[in-house]
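One protein chain omitted, others in place.
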Amino acid sequence: MTTTLIKNGRIITATEDYVADIFVEGDQIKSIGADLPGQADRTIDARGKYVIPGGIDPHTHMELNVGAAISSDDFESGTIAAAHGGTTTIIDFVTQSRTGAMHAALDAWRAQAEKSVIDYGVHMIIANLPDDLLSEMDALIGEGITSFKMFTAYPDRLQLDDGTIFKAMTRAHTNGALVMVHAENGALIDYHIAKFLAEGKTTPNYHPLSRPHASEAEATHRVIALAELAGAPVYIVHVSSRYAMDEIRAARERGVRAFGETCPQYLALASEQYADGSFDGARFVCSPPIRERANQEPLWRALGVDVLQTLATDHCPFTTKQKELGRGNFTKIPNGVPGVENRMHIAYQGGVVQRGWSMNRFVQVTSTAAAKLFGLFPRKGTIAVGSDADIVLWDPARPYTIRAATQFTRVDYNPYEGTTIDGSPSRVIARGRVIFEDDKYLGKRGQGEFLRRGTGAVAV
Amino acid sequence: MTTTLIKNGRIITATEDYVADIFVEGDQIKSIGADLPGQADRTIDARGKYVIPGGIDPHTHMELNVGAAISSDDFESGTIAAAHGGTTTIIDFVTQSRTGAMHAALDAWRAQAEKSVIDYGVHMIIANLPDDLLSEMDALIGEGITSFKMFTAYPDRLQLDDGTIFKAMTRAHTNGALVMVHAENGALIDYHIAKFLAEGKTTPNYHPLSRPHASEAEATHRVIALAELAGAPVYIVHVSSRYAMDEIRAARERGVRAFGETCPQYLALASEQYADGSFDGARFVCSPPIRERANQEPLWRALGVDVLQTLATDHCPFTTKQKELGRGNFTKIPNGVPGVENRMHIAYQGGVVQRGWSMNRFVQVTSTAAAKLFGLFPRKGTIAVGSDADIVLWDPARPYTIRAATQFTRVDYNPYEGTTIDGSPSRVIARGRVIFEDDKYLGKRGQGEFLRRGTGAVAV
Amino acid sequence: MTTTLIKNGRIITATEDYVADIFVEGDQIKSIGADLPGQADRTIDARGKYVIPGGIDPHTHMELNVGAAISSDDFESGTIAAAHGGTTTIIDFVTQSRTGAMHAALDAWRAQAEKSVIDYGVHMIIANLPDDLLSEMDALIGEGITSFKMFTAYPDRLQLDDGTIFKAMTRAHTNGALVMVHAENGALIDYHIAKFLAEGKTTPNYHPLSRPHASEAEATHRVIALAELAGAPVYIVHVSSRYAMDEIRAARERGVRAFGETCPQYLALASEQYADGSFDGARFVCSPPIRERANQEPLWRALGVDVLQTLATDHCPFTTKQKELGRGNFTKIPNGVPGVENRMHIAYQGGVVQRGWSMNRFVQVTSTAAAKLFGLFPRKGTIAVGSDADIVLWDPARPYTIRAATQFTRVDYNPYEGTTIDGSPSRVIARGRVIFEDDKYLGKRGQGEFLRRGTGAVAV
Partner (left out) sequence: MTTTLIKNGRIITATEDYVADIFVEGDQIKSIGADLPGQADRTIDARGKYVIPGGIDPHTHMELNVGAAISSDDFESGTIAAAHGGTTTIIDFVTQSRTGAMHAALDAWRAQAEKSVIDYGVHMIIANLPDDLLSEMDALIGEGITSFKMFTAYPDRLQLDDGTIFKAMTRAHTNGALVMVHAENGALIDYHIAKFLAEGKTTPNYHPLSRPHASEAEATHRVIALAELAGAPVYIVHVSSRYAMDEIRAARERGVRAFGETCPQYLALASEQYADGSFDGARFVCSPPIRERANQEPLWRALGVDVLQTLATDHCPFTTKQKELGRGNFTKIPNGVPGVENRMHIAYQGGVVQRGWSMNRFVQVTSTAAAKLFGLFPRKGTIAVGSDADIVLWDPARPYTIRAATQFTRVDYNPYEGTTIDGSPSRVIARGRVIFEDDKYLGKRGQGEFLRRGTGAVAV
């Protein structure tokens, strides 16, 4: 097995902060020590670098077919982009058909995902749950798919009624699996959409107006109430609204195991992007929408103090040309923004540099929390003996400016265009293999492995 | 016009407390004074009595057809019972058919209600609201029906989706009308019902288990969120759960005009009634269900400090024989309990006697608040010059023991059987006519009038 | 006895709103009726006017000797000013000496107050409470002085330790009396003062900086905690800070009988007055200080929804010349602003006109609540048969512009200079006597009477 010795780095985990050497053998960390003897195949000098666990993005949509378009990153380009930004694991989604079983969709997804260059897991989206499919949930858990996503929005395609969500929560919890919810009030949104379209209001600036804070906060409260009644944990994806976040906070205070994820677009972008009503706003159309600027700071703070636990991306890029599908009708704009490549950039600059987060907190929200919540810990999410050697050398003295022109994500714009990050990854190692050195890709298509995830892992 | 002089009573309104004489001419109070000269057709000595505005019960269901049964009080017996307990106004409900217009149902209701012995208004229950019926809402408001009730429960019969509720709130608010909501989560309840029945759990004690606190609190939060977004007031009927009440409190604290009603059965009865699993529990089956004993005190307190505003009854009696329809299947038990006759009894004993409420608060919750919220003030709800002479002489030294054997309500049991109230009405006057003297009925069928209610009246 | 008939006014109490005639005989209201026969000595046409109970200002400091200066209104000029603005009752303060008994100070105060033109009561300020003075508290209650004020500030002159405050609360409560607290943290303030003076920061703009929000909010929380432990009610005077108000709200929500008073200067003035650091700011020096503009709206809202109950003034005017005593040392500026003349003006314009309060709420906060809290109801605080004929005709069509040049308050400036109020009193009647007609004073020195107040009156 190939061995690697990483010398003198400042090792950061969610708790620790110390200088030592790391010896990697094959896929795993074999030992950590002061002045380890240097007989490795390869030695990397990490002096002056933070040596952190590779990031985990628990919410991506690679090559997602939304009907009129397919998200522009496939699993190869998307995972290369992820790795470039310091992320060495993604968890993507597979969607059950409204009328069919879950495995059918899963097999197709597995075939697509094989070209990934970093490890990957998958969540199952439940679109339909008659009682005779409950046993399929159990089977999937046995196969390492230990989280299920449901929607309170999109009545015609994905929305489940509260009774079905409660049923799924109960069943998942029995098996130690976790329910995730896209929490927006579908009926309320559709009311607003119908009203706007009837009034001829079709430009992208009506997208956020059709999905108000109240729509997200209400649905968040509701699914938490269901979870509380079921005695089950619940994970709210892509929390965009400070009011939805408040619901998670209130629930946690009263002892409910409610968890929340937010995304770079809700932390670092603001609704001014839509303000002029031009079609330029289409590039920022995602759901939930990007909120007003005053909404940012509460979310940053929540992420800093563990009211929200994870930073994901909901990465789902569409090209400017694909976005054109919604010219004349904002509801037809393919929803989504890119993010997987810049997630850790945004967290580092906004959290560590600008808001004084410890590097421990940076690691916690970009990696450890997701590993613990989604059954990957301690294989992923930390720097410890026996863990996968998913290691990033983050150089605090290596500025990086985000530019669409130089990104690996396969899309023609970047929402953070021109933003400079004070530090960035100088080396990205995935299961012992260096796949990025500075900004040069050294990996190999298909190098990533499917992750069978564990259960019972919600106690972060 | 007939004149009446009420001498030396202790006059109580929501604010005042003083001794004076009241001179009534015809239907109305003509003057109030110290030692008014005594030239009336009839003089009543009120020394030692509280002279209070007649009660208003804003939530009754007289001769309601629920399919398999009709509630056992018709408008005559029910309004006599009301008057016996000191209530001189009711507001009943008419239910739109799921497929039809609102007026159709209204006309039938008007015909039934004509035999009332006290004045009566009506709320319209919306079961269906396509856009082309919106103008019918407007018309009804013009006819004095200025409040609309909707359901978040009973998916197959009455439940409206959140978009429709929002639409109705918006429309009602534009016209100064008020939306009322029966707030329980229908899908969640139906999930539990189906589960219990599938498990062979069919006895009345499963009724409360199928309608947990969370179901009511969640729906209450949700409709308040809709109202807040619409900028409209909202009135939650029959709040049974302290957690639902907490949602109203939180909303009011942040400035939302949320109002709440509770009922005697939630204040003075407890779920022990269901506990033994026998069919005796059927007589206490109503929705929401009666809660555990520890739930009572928070509701009393909320009613005392204006977190809840009104005390109504949801009066809907069914005989023990009618309740038998649900033997073997608790969902088939006709839902409802009697209450209209004892509402003020329970408020007096529990509020004034046992919890130290001022008589002002007693008047506020039994009469004034409903008058202000539902467009009847100052015609109803107070003792003032120009107001209807709906006047009760409440004698603090006239104990009354509640007994089915002697009640006017037409049903064979009373949930409060044997409860003694320290004081009770010695004289009940409705629009200038004495209709009860001690416990003797002196009124006349059809004496009550339909009340065309006003709008814009939510600022209690 | 002289009789007066007030015809056709729109009578407003804290609850009612109706048109009727009022017949006054001597000091009291004798009867209220529709079209009362017109045999009075004097008839006043009130058509188009609001007929409201005279205002009660429960916090004034007439001719108060603060050592270096005496507040510029004596009881005659000050009560004329009050009446001009619609206030027909004041409650002033007498201060026990630090070393002596309470009655000594009281006798002097009584002598001064005799020249009042409206009725007046008094609160006792306790500056010292050894156990042997506890019986004097009891005696005062018997004499109609049923409220006691204490300070948590001014360590060298007035501050009492928490144990003494607790002792006083316990004793007062036993007798049905009410404790009032000036709640600011004295030690914290003195720390800041010493620091500023040591740094040569002596201008008026350091006054507010030496008394931060936290100082007021902390002390408010503390005295409420003491009251809660004692099981006693507590009344916080001159709440200036939204954070102090939040403490009152939180206490009330958990059932503590905490009451709060605010003043026009905290509602309608903002700290910009101090901003330029010039000595002009001295005219706005009062304690607590006037806060930043964003603090106003939460106080208005609290007063509107009964989180705060009363609007008082802390009226304590000093002339610009008197204020000069503090040039070069802001701590020597005599503390206080005028207000008694404009209290109801500010409430009407800010509450009714600008924020949509009902006239009922206006009456409640300017009159009824103080009457109920301080043992004056129903003699004062309402329009009812048997109540004192303290009646104001408030003309909504009679604008009034506040100007020092035309005010009755004896001071050379007005903090609200130039503010126009949409309506104002056209007639002010105190115990049956018209003492203002439009802006003409018709009263008589010494016409006011000392009010022996009742106990047990905290349940507003």
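Residue numbering begins at 1 within each chain, and the chains themselves are lettered A, B and C in the order written.
As a working rule, contacts are C-beta pairs under 8 Å (C-beta built on N, C-alpha and C of every residue); 3 or more make two chains touch, one makes a residue touch a chain.
Keep in mind that this is a model prediction, so the values were computed, not measured.
Undergrad: Please provide the labels of all shown chains that the missing chain touches.
TA: A, C
Undergrad: Of the residues C:Ser116, C:Asn185 or C:Ser240, I need the one that contacts the missing chain.
TA: C:Asn185
Undergrad: Among A:Gln349, A:Thr366 or A:Thr382, exactly one should touch the missing chain; which is it?
TA: A:Thr382
Undergrad: Which residue among C:His221, C:Arg343, C:Arg361 or C:Arg379 touches the omitted chain?
TA: Within the whole complex, the residue contacting the unshown chain is C:His221.
Undergrad: Looking at the full complex, which residue from A:Thr3, A:Asn128, A:Ser358 or A:Gln447 touches the chain that isn't shown here?
TA: Reading the full complex, the residue touching the unseen chain is A:Ser358.
Undergrad: Could you pull out which residues of chain A are in touch with the chain that's been left out?
TA: 11, 13-20, 23, 28, 30-34, 36, 249, 252-253, 255, 301, 305-306, 358, 368, 377-378, 382, 384-387, 459
Undergrad: Can you list where chain C touches the absent chain?
TA: Listed in rising order, the touching residues are 161-164, 166-167, 185, 187-188, 190-191, 212, 214-215, 217-218, 221-222, 225-226, 228-229.
We take it that only the chains that are shown with their structure count from here on.
Undergrad: What's the contact topology between the chains, one of line, ring, star, complete, other?
TA: line
Undergrad: Point out which chain occupies the most central position, where each centre is the mean of Cα atoms.
TA: Of all chains shown, the one whose C-alpha centroid lies nearest the global centroid is B.
Undergrad: With centres defined as the mean of C-alpha atoms, identify the chain lying farthest from chain C.
TA: Following the centroid criterion, the farthest chain would be A.
Undergrad: What whole-number Å value describes the gap between the mean CA coordinates of chain B and chain C?
TA: Using C-alpha averages as centres, the distance is 40 Å.
Undergrad: Can you work out the whole-Å distance between the CA centroids of chain A and chain B?
TA: Distance between chain centres: 51 Å.
Undergrad: Taking the mean of the CA coordinates per chain, how far is chain A from chain C in Å?
TA: Measuring from centre to centre gives 58 Å for this pair.
Undergrad: What positions in chain C touch 2 or more of the other chains?
TA: none
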